[in-house]
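Note that one protein chain is taken out, while the other chains of the complex remain in position.
Our next item is subunit A:
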Amino acid sequence: MLLPGIIFFVIFHVIPIIGMKLAFQDYRIIGENIWVGLKHFKILFSSPAFIDVLKNTVIISSMKIIFIFPIPIILALMVNEVRNGPYRKYVQSVSYLPHFLSWVVIAGIWISFLSPNGGINIIREFFQLPSLDFMTSKEHIRWVLVFSEMWRSAGWDSILYIAAIMKISPQLYEAAKLDGANTLQQMRYITLPAMASTVITVFILNLGFFMNAGFDQVFNLMNDSVISKVDILDTYVYRIGLLNGQYAYATAASLFKGVIGLVLILSTHFLSKRFTGKGVW
């Protein structure tokens, strides 16, 4: 009974992983590939295009961690102040919704909302600001990535924090109220400390996926006018490998990303185990 599962993993996971030896070879359509050692890596690291891609990946990932990470925590704290009832249910159901939409759909929604006649520009008009074409603006496109990711995930990501808050004993709050603590003080001295271990775990997990920088999102929100600002490792691999057919070269870029990702995940796993007693698995 174990066999179907194992066969599946061997064919669809192990074989393509072993196949990544292609990074050290030249691809041949007919006949055996030939070994070329580190050739592709040497080209990779001396190519300004690849260095730019690497920079973009790091910048976009960092922006997302800095600006998005705190939002679900704040959201959870706010939702926690809403009494159980229809309003809380409404807030939660609505804020979780974007998580279930594909990035193709979200791109469609945002492209329309950010268009020169879209909702954002109407709000800008109200404040007497000039209309902007966000999707083709090199200055703004990374912020489009940050805000659309926030729109999609902040609600859903607050779930883990809400779960942590719900485990806090109500007696603590009762005692605090008797001592005259107001809402903000209760947040500061009871709720936040109780969430700390969840916050650390989620933060470390996020670091583990740093090199991804959100492929699906960038893939759907990217266009020719802004590509220099948002081209990340995976979109680069896609373009060089699958569109241009430079399989070996693109696999080298993939392998580089995979190894960094592996180091990050393993180190964050052990860090997390050390600080919170919980690992990635």
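Just so it is clear, a contact is a pair of C-beta atoms (placed from the backbone, for glycine too) under 8 Å apart; a residue touches a chain by one contact, two chains touch by 3 or more; residues count from 1.
Definition applied: contacts and distances are computed from a predicted model.
Within the choices "DNA polymerase III subunit epsilon", "Cbb3-type cytochrome c oxidase subunit", "Amino acid/amide ABC transporter membrane protein 2 (HAAT family)" or "Aldouronate transport system permease protein", the name that UniProt assigns to the complex's undisplayed chain is "Aldouronate transport system permease protein".
Contact with the chain not shown here comes from a single listed residue; of A:2, A:30 or A:178, that residue is A:2.
Contact with the chain that does not appear here is found for just one residue of A:132, A:160, A:207 or A:227, A:160.
Touch with the hidden chain on the side of subunit A covers residues 1-2, 4-6, 8-9, 11-13, 15-17, 19-20, 22, 75, 78-79, 81-82, 87, 90-91, 93-98, 100-105, 107-113, 115, 117-123, 151, 155, 159-160, 163-164, 167, 182-184, 198, 201-202, 215-216, 219-220, 234, 237-238, 241-242, 247, 250-251, 254-255, 258, 261-262, 265-266, 278, 280-281.
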